[in-house]
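I am attaching a structure below and will ask some questions about it afterwards.
For this view, one protein chain was removed and the others were kept in their places.
A and B are the chain letters, set down in written order, and residue numbers restart from 1 in every chain.
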Amino acid sequence: MAMLSADQQDALQELMNVAMGMASDQLARYLNTLVHLQVPAIRLVQPSDLLAQLEPDDAEHQRQVVSQGFIGDAGFQGEAVLFYQLSNARQLATMLGYPADDANDAEMLTDISSILTTTFLNSLGGQLSAQLSYSAPRLLSDQQELLVQRIETPGWRAALQVSIHYQVIDYAFQCEMVLLIPELGLQTLQQRLDAILLEY
Amino acid sequence: MSLTALICDDSVLARKQVKKSLPENFAATVLTASNGQEALDILSTQEIGVVFLDLTMPELDGIGVLEAIKARQLKSCVIVISADIQPEMQKRVAELGALAFIQKPVNPDKLNQILSQYGLI
Partner (left out) sequence: MDAQWLAMPILQQLNSGVLVLSTDYHICFYNQFIERRLGVPLAEVRHKSVFDVFTDLPEAWLKRKLDSVVALNAPVFSSWEQRPYVLKLPHLRPISNVSDYMIQNCSMLPLLHPHTGETFVCLLIEDATDVSLYQQELQRNMQALQQANRMDGLTQVFNRSYWEQLLNAEILRARRYHQPLSLILFDLDKFKQLNDIYGHQGGDYVLVELSAFIQSLLRESDLLGRYGGEEFGIILPNTGQQGASEVAKRICRQVAAHPLHYQQQDIRATISLGVAELNPHRQQDVHDLVQCADLALYLSKREGRNRSTSYRDELRHYLQKITESAH
């Protein structure tokens, strides 16, 4: 799956590192706490890899999946899909000021993922000179079959998996973000990366 | 006496960005290293005036390089150029002896200002 040249991949990794740095700084200020970040590991993935993500760690811990579309001025577009565990999200929710007994998990999950997705993609888009707008996040976990179908449809050309690991003081929040990018979005991404590479 | 500078970053793009951001009157031989260990190897064989150091790298990270420079009592000036810009991290590198902290992507004006502040240009 050599969608990106080695140079392009290196450039993208660097842009994502910077985006992640900005996003964690924003989050840290917002949560008023320290957020340690690790370098996001980036890899191009196949549909089968994504399906493996959906496998529950055990019966009681179903993976939560939230999807959010994004589109920028220059045709940079795609869908960001976040995978994480409910128990993991609850702690972050508490820090974000959600009442502990809030029964509305769906809203908490979509809020958290919207925050993680948009802070990261805003920073990434900024570096690619693409201002992004977003669709409302949607919880897909309860529509597993639909999701599997969606993943197996070859409508997207590239899927970039960005493993994000946030360490907030005494607990770790871990999630996988996958950027599904269709043909058009991929072309724009490559053009932007080439332009950046040419600039230096 | 001519100055030798070392840019240490695992990303080719980031190394190029730093190199290109250096002011024209920065008269130095510029070497590069793609991780902390490489940087230490270079530091132990020749005298480096200034190190532009990334923090998050494979093999040995920027913190490791700073600790080694401190332990070996090297005279090299270190300017950290990092994506991790949280205050806590800035404090930590300052304690380890870094001269300055620049946020990625590197801004040429900021770099220029720091270099002249420390008499490196």
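Here, a contact is a pair of C-beta atoms (placed from the backbone, for glycine too) under 8 Å apart; a residue touches a chain by one contact, two chains touch by 3 or more.
As the structure is a prediction and not an experimental result, all values here were calculated from the model.
Chemist: Check the whole complex and report which displayed chains the hidden chain contacts.
Modeler: Within the full complex, the chain left out of view touches A.
Chemist: Out of A:I115, A:V148 or A:L197, which is the one that touches the chain we can't see?
Modeler: Final answer for the missing-chain contact: A:I115.
Chemist: Just to verify: which one of A:Q26, A:Q53, A:Q85 or A:Q174 makes contact with the chain not shown?
Modeler: A:Q26
Chemist: For chain A, which residues touch the unseen chain?
Modeler: With respect to the unshown chain, the touching residues of chain A are 26-27, 29-30, 96-98, 104, 106-107, 110-111, 114-115, 118-119, 122, 133-134, 136-138.
Everything below uses one rule, namely that only the chains that are shown with their structure count from here on.
Chemist: When the C-alpha atoms of chain A and chain B are each averaged to a single point, how far apart are the two points in Å?
Modeler: Distance between chain centres, rounded to whole Å: 30 Å.
Chemist: List the residues on chain B that touch chain A in their complex, please.
Modeler: Chain B reaches chain A through residues 11-14, 16-17, 19-20, 56, 82-86, 88, 103-105.
Chemist: Once bound in the complex, which stretches of chain A touch chain B?
Modeler: 7, 10-11, 13-15, 17-18, 20-22, 24-25, 28, 34-35, 37-39, 127, 196-197, 199-200
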